[in-house]
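With one protein chain withheld, the remaining protein chains of the complex are depicted in position.
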Amino acid sequence: MKDRFNLYRFASPATFYPLAGRMIPWFAAFAALFGLAGLYLGMLVAPTDFQQGEGYRIIFIHVPASWMSMFIYLVMAFWAAIGLAFNTRLSGMMAQALAPTGALMAFLSLWTGALWGKPMWGAWWVWDARLTSELILLFLYIGYMALVAAIDDPRRADKAGGLLLLVGVVNIPIIYFSVQWWNTLHQGSSVNLTKSSMAVTMLWGMLLMAFCFWSYAIAVALARVRSILLERERHTDWVKAELLGVGDGERA
Amino acid sequence: MLAAEQLACVRGERRLFANVGFRLDGGELLYLQGRNGAGKTSLLRMLIGLLPPEAGQILWRGQDIHEQIDEYRAELCYLGHHNAIKEELTPLENLLLSARLADETLSEDDALDALEQVGLAGREDLACKYLSQGQKRRVALARLVKERRALWVLDEPFVALDVAAVAWLAGIISGHLQRGGLAVMTTHQPVDIPAGTVRELRLG
Amino acid sequence: MLKIIAAVIGRDLKLALRRQADIVSALFFFIIVVSLFPLGVGPEPDLLRKLAPGVLWVAALLATMLSLPRLFADDHRDGTLEQLALAPHPLGLAVTGKVFAHWLVSGLPLALLAPVLGLQFDLPTDALLVLTGSLLLGTPALSGIGAIGAALTLGLRGGGILLSLLVLPLYIPVLIFGAGAVDATVAGLGGEGHLSLLAALTFAALGFAPWASAAALKIALE
Partner (left out) sequence: MIYWNSFGDFIAMGGYGFYVWGSFGLTVAIMAIEPVLVGRRLKNTQARLKRQLRAESRKETA
């Protein structure tokens, strides 16, 4: 019973808003810390890759960005499911706060993929299964954001967006599978990435960068969800108290 | 039979009403009144189970309507401010189709009879797009003639009707109440319903 | 259960037949788009044979998109959608009926017309057969997935463009296997594998899509 109570307490916007505010600096600090450590290992310490030369160092942002782009979509779908099942106010806002960061991650993944592909495969873009799926994932993000932006009523936007996310998450494996199949049929195995055994420093560099991206995404999403919360709940007493409280603090 | 408890409605970010409740039994009619934008239509949409209430619940025969939604809807007849008729179809086709889609049996004779009652005799085979606004409304209202479901929810049923049609509709509703039916309706111009107990609920 | 599906199919077909202009214009769009390609890329038969599966399938996809915005919009405007939602049976059944009816007036004619257009691209007979088969198998999935998009964008500003933005990425697997089947036949590899995957996609879409659409419609009706 006590757990239940706590869960509800944190799910209530009035508690969550200040909590998020306190959490943001921590995640920002983690992001900076992991980022610096990861860059140090990846850019300064790690040796070159004997097949790909120094160009492989793009991996330290390409792979974390791709992971995050997929992970964020899954997290959004998770919030969507929670929101549709339990009708919690916060879930839809969380999904909306995550979407732009997820889309940026997908874009970064494509951008760095292109910059990696040019020296390795000799082309900015190849219809490789992974790049193609990533492109479709970017379309899914854009579709979600466009749908949510087109609906005026925030509650309807949450629900419709959530439904779209669930439909998308069911489709992602199907899309990935079909694209991969299509790719192998058309291209043979000509553009497989070289799978060199990775040095331990490289692996650590990549993991640290992944943690950096992860903390970064959380910090940005929390900040964004705070604006959405204020906007949505601006007629409630807690927002009024919160705003006036902040005002007092500034004057003091 | 129908009870609403502590209903609250929020549209967009405006709180339209809160703590609205009523009870309605067989043979009773509830007039829903209030200025424009007070939430009359929203309350009706809550009663028919399309709009989940922000707070509170609606009970039908003592049980929450969302726990028995198909059974509840089998006893519910709703007439919105859209006529729910297809312009390309004739009045007769419209009537038969809406009965079929609502899972009711309506014979062609009964349908013709109903159309005759609403004064559309001779126009059964004319596509509805050639009818006037009032005539289209009558096609929609013709559904009520053979309607035997217990609860009628009517959104502004008297709009666009002439005096004779208003009297006719009042008679139809009276008949429904006399059979022990319930009715909830919104209206700007209160019309005398000769039979049944009339309750009023004012929003805003 | 079947009664209500049949009733909705019957109603939508009757309505579509009284408004034939819609069906005919989607078909003409299909014909024109397909016929434009040879003018754009040149008349070499080898090139056209290679392009044909993709061109015909993409054109079929776009032609399907054309009729999607009206799938629920008319019923929404005149209030019949509300009545369907209030009927004492699950809304998903009514949507299933609407999806079938949409396929009968959009997907089926496209599939029947496609072999004639395939001749323009110098496709061999077996490829023409597979083309028709793949469209027959795949277009129901297009109607089903499209219904989800149509329901989500119901009543929104710029709904048509938004609808394509939402639905086209979800159409990609259907496109890949549909065009792939024809492609494989042209290449002499046999398209059975593609066709069975396409059938699986369609079954999954027809089982899942009406219920997702019904949920979206309920959100739109609130």
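Each chain carries a letter (A, B and C) given by its place in the written order, and its residues are counted from 1.
By our rule, contacts are C-beta pairs under 8 Å (C-beta built on N, C-alpha and C of every residue); 3 or more make two chains touch, one makes a residue touch a chain.
Note that this is a predicted model, so its numbers are computed, not measured.
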Chains still shown that are in contact with the chain withheld from the display: A
Of A:Ser66, A:Thr88, A:Thr101 or A:Asn171, the one touching the omitted chain in the full complex: A:Thr101
Listed residues A:Ala46, A:Ala99 or A:Leu131, member touching the removed chain: A:Ala46
Residues in chain A touching the chain absent from view: 28, 43-48, 53-55, 57-58, 61-62, 65, 100-101, 104, 108, 111-112, 115-116, 118-119, 216, 219-220, 223-224, 226-227, 230-231, 234, 239-240, 243-244, 246-247
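We take it that only the chains that are shown with their structure count from here on.
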By mean Cα position, the chain sitting nearest the middle: C
Result of counting contacting C-beta pairs for A-B and B-C, higher pair: B-C
Euclidean distance of C-alpha centroids - chain A vs chain C, Å: 33
Interchain centroid distance [CA atoms averaged], chain B/chain C, Å: 37
Chain C: positions in contact with at least two other chains: 222
Contact footprint of chain B on chain C as seen in their complex: 3-4, 7-8, 11, 14-15, 18-19, 77-80, 82-90, 94, 218, 221-222
Chain B-touching residues of chain A, taken from the complex the two chains share: 152-154, 232, 234-235
Contacting residues of chain B [partner chain A, same complex]: 11-13
